[in-house]
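What follows is part of the complex, with its chains left where they were.
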């Protein structure tokens, strides 16, 4: 049984696969980001125009506030304080959380025993931990950073535990047969498999940490973006809140685009790109 | 350009296929590769390891569109394609039986598979997950999946490696049964020349990378006449025509 | 000179007086060295005092009583009698408490806010009205409640006094103040809602510091009572100008306590019963009476 030629004919789509990427191609990511940010501003300006309200200033207004705060030096002072807290808590939380998470994911017995503890710590409100930390350890930076880390660690644990559970045992077996040293195992066998989980935990982690730092600052610090945001909330000065928020977001964006994405692309270059 | 009602062959006409590796190395896998397989024919692709056979199959399966050139699949019949990949590629989270049934079109989903599983020696393994199979069993499960779909076009990438001789022999016969039951065009990659001589109507011999056709070797003899004696004659004439291949 | 560390809200009402105090060096004049530590929230100051990072905060007498009855030794020196009020729009048809029935009321500070409890008690006594049952009550953060009132989503709002003052400058009027309710419920005069709070122990160890501080703060308040120019100087930290600043100034001045502390303490004791009755154990804990020593004993002498 044959049918007339309705043609399952296919043509390849190869354009110029060979040769170095042209300078135009290299520009694409930069242009995309610029376009993306521009689109966002446009949307914002449009929305702010549509819902005119003191609670939702447009980009122009926020930009003015940003310039004013930057000129007075306040912006950099508070942003610096917050950023250093975020960075410290991030490092502490990621290291401790990853280690615990991988251990729990690897040892079923330990996991069974500690999993209620993880659920508990995961669900303790930030407020409780922060207040207890301040009361026990005094109103100081260490208590603040520790409290943030304790809040974040269970999240890292949960993500890394899934990562450890999903590890492919055949690579570990290969490493065992060829007697890889512990460092090689971590660097060449474990970490590359955990990379997507680390990336997920890092990205949502730094965001969560920054949000908790805001609360920590609100509850017991005299400087930092959290203090500024809350003070401006009392005055209902949304433009100032947004200005401080966006300053932080801008820093994150720069880190993401100049540091995280290139590193990530390098770390995952081995992946077969879906055709 | 095809006359109406004509039987459309599998026609391959790939001008070039170049991979760019992550580290920037350019690998030309195929170059001016063109051949045809008539409808209902069983053809074998024979070529050195790494020459571009799998790449060719991937292009024909529509899994790789980054090439220059064109190809055409045969028409008619159920129009279903089945493939046995070089690695079994079973869904690890589904049992052997689920893996096979999922690949079936809705109309065949509840088909009786007992006979097929029996011949393949998978009767007791239907409820196992792929990680619980030996590699040979996993390959057989992949074969079961391909055969069960009753395809019109069948692509096989070294289906019978990792099997002991007896099992492989049994499965070759099964393949021939499946292929001859309905008009099926089959293209099989193999490194095993005697396997190719036994199964195929035509052997397409490829050069080392970049792959292009070195020559064709037709086996016009019906399969039932391919006795050990005839096979060794065929072998000899193949070696004459392609000295140095295999 | 004795050192005093006080924790206050940045841009909060207390910081106005403290700024004046610092500006005019009343602290040095009274032999103390005042260190002002700014926080973003009132709760932060509570935590800071519990953590021992500061000596003094500003909070209300009910909190002090509750802490005392649970074994703490905090005590209070009156600072301000200004309290919240229910505000409605100028043109609103709501004229009395009774009109609040079935309306949507925003309440800042939560269900155990003192002003809210007093007004509930008043509504029940005078109008037989159970406000939480008959009206639609929305609790929320003070700035949000104010904004919602301006938007018109809420028919009436109960907010802290400085939010009320700002609302007043923006076309709202006072329906009933918590101090009116307090008086109606048995207080003989204005009772200080807020006071400077510190530990007895610290006060006993640093009596000069406390006295010096109270004197310096009184001088600052006197200046704020007398001088309108001082308010103009404060405008940037008050974050108000014109009509709004004037309203805030007037309300602030009204809120300066003028009665002997003993009278206030007696009234507070009376109000405690009213509050305990309506707020229940949740609010006051298990203590049936206001804890003795809630008002700093030294001031009662």
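Per-chain numbering from 1; labels A, B and C assigned in written order.
Just so we're on the same page, a contact is a pair of C-beta atoms (placed from the backbone, for glycine too) under 8 Å apart; a residue touches a chain by one contact, two chains touch by 3 or more.
From a predicted model like this one, the values you see are computed outputs, not experimental measurements.
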Counted across the whole structure file, the chains come to A x2, B x2, C x1
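Convention: only the chains that are shown with their structure count from here on.
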Taking each chain's centre as the mean of its CA atoms, chain B sits from chain C at a distance in Å of 85
Chain A to chain B, mean C-alpha position gap in Å, rounds to 46
Between chain A and chain C, the Cα-mean centres are separated in Å by 41
Where chain C touches two or more other chains at once, the residues are none
Residue numbers in chain A touching two or more further chains are none
As the complex stands, chain C meets chain A at residues 9-12, 37-41, 43-44, 47-48, 50-53, 141-143, 146-147, 239
Touching chain C in the complex, chain A uses residues 54-55, 131, 134-135, 138-139, 217-222, 226-231, 233-236
